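Excluded from the complex is one protein chain; the other protein chains are retained at their positions.
On to subunit A.
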Amino acid sequence: MSTPTQDVAEPASKVDLAQSSGGGGEIPSFDITLKVRRYDPEFSDEARWDEWTLTMYGTDRVLDALHKVKWEIDGSLTFRRSCAHGICGSDAMRINGRNRLACKTLLKDLDTSKPITVEPIKGLPVEKDLIVDMEPFFQSYREIMPFLVNNSPAPTAERLQSPEDRERFDDTTKCILCAACTSSCPVFWTDGQYFGPAAIVNAHRFIFDSRDDAGDMRLEVLNDKEGVWRCRTTFNCSDACPRGIEVTKAIQEVKTAILTRAM
């Protein structure tokens, strides 16, 4: 009888795995080429491309590849990230020509046979590598007054709202202010004066909130020369939104609200 004399550690997986797979829990690995747009004004006014070949795993995201470079190869690589889980909206970047969150883009979903290009988002001034100056973006966000304005006396408890009233603006509450939409908008690229999809989405969140009393003022702000009428409905913003907000639809609803109010 071939009873093992020593205790065998419990296998990582109770499912029978082929020998070639290298044991339970093994994740397929592959080589990628990461091509990053670098810019450091302290050394050169010219931007350049840097390439690294990395061995990554099927569970890795673009952010993991950037981490690998920063932690193991080139510590000068600069980018923003906070939560790394698609909530804080810090790491919006242009990956293979599309605006996405580096922390929500799996490498295996990209074409790994070609270099994966990573650039800063467009239309905002680049400060270093993948970091852009977000201030113009937040300036237009501030102008639409992204806070509740209510004239009635504050109740002792919450301001109640019916589920239907809450549903009306549910989609636009999801915004994480990552700027993926605004920096994908060709109208914003021209002179950066257009309010941009993100500001309009956040105005929409309050305009259609039954508890808010300043909807008229927000509509007036967005009836500006640089307001909703500069939207060309190219749907770049809806494609770019990592939260799946129907941005163009929200902008259209604000346009309709301004028109209805003017009639």
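The rule we apply is simple: contacts are C-beta pairs under 8 Å (C-beta built on N, C-alpha and C of every residue); 3 or more make two chains touch, one makes a residue touch a chain; residues count from 1.
One rule holds for everything that comes next: contacts and distances are computed from a predicted model.
Think of the chain that is not pictured: of "Sugar ABC transporter permease", "Succinate dehydrogenase hydrophobic membrane anchor subunit", "Glutamyl-tRNA(Gln) amidotransferase subunit A" or "Monooxygenase", UniProt labels it "Succinate dehydrogenase hydrophobic membrane anchor subunit". When the whole complex is considered, the residue among A:R48, A:H85, A:K114 or A:R142 that touches the unshown chain is A:R142.
Touching the missing chain, out of A:A84, A:I131 or A:V221, is residue A:V221.
Taking the complete complex into account, residues 135-136, 139-140, 142-143, 145, 147, 149-151, 153-154, 156, 186-187, 190-191, 193, 213-214, 217, 220-221, 223-227, 229-230, 232, 255, 258-259, 262 of subunit A touch the chain not shown.
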